[in-house]
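Of the protein chains in this complex, one is absent; all others appear in place.
Should a chain be cited, it is by its letter among A and B, assigned in written order, with residues numbered from 1 in that chain.
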Amino acid sequence: MKFVLWLADIDRRILFLLIAVAVVVPILAPIGMPVTVTPQSKSIYDEVEALPPGSNVIVSFDYDPATEPEVHPMALSFLRHCFEKQHKVIIMALWPQGAQMAVRALAEVGGDFDLEYGRDYVNLGYKPGGDIVIKSMGSSIWEVFPRDMAGRSTASLPLMAKVQSLNDVALVMDLSAGDPGIPAWVRVGNALYHRKIAGGSTAVSAPQFFPYLQTGQLIGLLGGLKGAAEYETLIKYPGAATRRMDSQSVAHLVIIIFIIFANVSYFISRRHKEGAGAGRAAGPPGTP
Amino acid sequence: MRREIPMIVAFVAGVIIILEFFVPALRDVAAGIQNWYLVVVAFAILVGAFNLLRMNYMKIRHRRADWPYSIILIIGLFGMGLTGLIGGIDADTTFDWLFNYFMFPMSSTMFALLAFFVASAAYRAFRARTVDATLLLAAAFIVMLGQVPLGSFWVPSWWPFFLSPAWLKDRIMEIGNTAGQRAILIGASLGVVSTSLRILLGIERSYLGEE
Partner (left out) sequence: MRSAFLGVVSILALVAAATGQTLRAAEGLNASDTPIDAGGSIDVTWQPSPSEAAGKTPVLGYEVWRAERVTGEYKKVGSVDPGKPSYAFTDNAAENGVTYFYKIRVRNEKMSTDTAPLGPAKASAQWFHPERLNMLIASIALSAFVLYYISQARAGREFFIRRIAGLEAVQEAVGRATEMGKPVLFVPGIADVDDIQTIASLTILGRVATMVAEYDADLLVPCSRSLVMSTAQEVVKEAYLEAGRPDAYQRENIRYLTDDQFGFVAGVDGIMIRDKPAANFYLGTFYAESLILAETGHSIGAIQIAGTAMPSQLPFFIAACDYTLIGEELFAASAYLSREPRLLGSLLGQDWGKVIILVFIILGVFTAFLDQFGVEIFGRSINLAQLFDVR
């Protein structure tokens, strides 16, 4: 009984330790569970496959180092896929640190392809303003980004010579960890300029974008680490996300076990207290 | 005029941008306002940086609580700014090194705390006290299992598909979750329209620093 009562009110540092073990061990000793692909991830893959080679694709880096583990693997896989299909990639960022994340991504992926800056891809850097940046890009990308991240004139870059506005772009992939992000691209890029928008977001934000998926305002959505792992599976290039999925699986299982223990100990201790005539309150009001 | 000028600017700019949605002929005027907005936002970042500097300087000067951290903040602000301006921000620059070895680990660490806090919050809160709590608990179980490969790993081939965690998770997300999110989205959007209208018409003036 003492053990049950102790379990009901366990020191949370023990929980933290168990979570740490659950995350670290599968990284050191991978299990290799296969990743199943969801339709919302497959639709992005199919769209990139269906685009004629040389299509213009915008990749908007709207995340920061905090959300790197979830969103960065998506960026790597998507860039890899675009470069394999010889699409022309236009990189930009609506978050200040997004531009640096793009530099990192290009450094990790670019070496595997024979790419020439200005011909195969450009990095336009960060621009503050969220919705208004996208709206202005609908008229002229050159005016919004007169220079690329390194200070070169945008109009002088061979790739950008044929990309005057959003209307010249076949697909936008927004890798987003908050605001501005996917809602801004859907509100402006899709609603006003009818561009195809694909999204990649953290797992915690993904549920709120499901309405956009249903209406077709988003053509697809990569949600969290699982979404990143799915895209790696689709392009047949398992990377960081696939490796980390084992940890996520075990961590989820450990949390489920915690919850089961918590409920068992809760019911036993409640029955014990009721039996002892203490009549415990059912918890603070307002909590389910 | 300290209050009136911002209110007039807000009204004129707001009305033109809204009208442009319905009146194509106003496109160039709206584009001009948008360009001004982009310029002003860039300067606002600069103003924010000066403000940050001023506040932390005052903290150091008056020895307010935690003033030594303000010294570190100012060193960081100038350090990153100068290295970026002098050496550039491309790959393999000093700025990039500082970003990768300072910003990156610090931000990631704070975000990683969530993994632990989610476990302790779930342990404490997901108890079947009431019918609602039990439903919440069941949904959490299904989504947690369905979201990871483990949820499909153990499912044998003869298992009915409508009892598999992945299938159930998809239904919860596509039906229950989407309905709720859509309702919240509609409500929040109406709130944004209403507040924007109040700001445009000068009924709402809290953004000017008054209640």
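Heads up, the rule we're going with is that a contact is a pair of C-beta atoms (placed from the backbone, for glycine too) under 8 Å apart; a residue touches a chain by one contact, two chains touch by 3 or more.
Model, not experiment: these values are computed from the prediction.
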Completion exercise
Among displayed chains, the one left out touches A, B
Problem - Full-complex contact with the absent chain, from B:Asn35, B:Thr94, B:Thr134 or B:Thr195 - result: B:Thr195
Practice task
Write down which of A:Leu17, A:Ala191 or A:Val264 is the residue touching the left-out chain.
Solution key: A:Ala191
Completion exercise
Had the left-out chain been drawn, it would touch chain B at residues 18, 21-28, 48, 51-52, 55, 64, 66, 73, 106-107, 110-111, 113-114, 117-118, 120-122, 124-126, 180-181, 184-188, 190-195, 197-199, 201, 203-204, 206-207, 209-211
Completion exercise
Missing-chain contacts on chain A, rising order, are 12, 66-67, 178, 191, 202, 204-205, 207-208, 284-288
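The rule is short, and it goes like this: only the chains that are shown with their structure count from here on.
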Problem - Averaged-CA centre spacing for the pair chain B and chain A, given as whole angstrom - result: 14
Handout entry: Contact footprint of chain B on chain A as seen in their complex
Key = 10, 12, 15-16, 18-20, 23, 33-36, 38, 64-69, 97, 99-100, 103-104, 106-107, 127-129, 132-133, 135-136, 139, 143-144, 149-150, 203, 207-208, 210-211, 214, 224, 226, 245-246, 248-256, 258-259, 262-263, 266-267, 282-283, 287-288
Handout entry: chain B residues touching chain A - in the complex, by the definition given at the top
Key = 27, 31, 34-35, 37-38, 41-42, 44-45, 88-91, 96, 99-100, 103-108, 110-111, 115-116, 118-120, 122-130, 132-133, 136-137, 140-141, 144-145, 147-150, 152-153, 166, 170, 173-174, 177-178, 181-182, 184-185
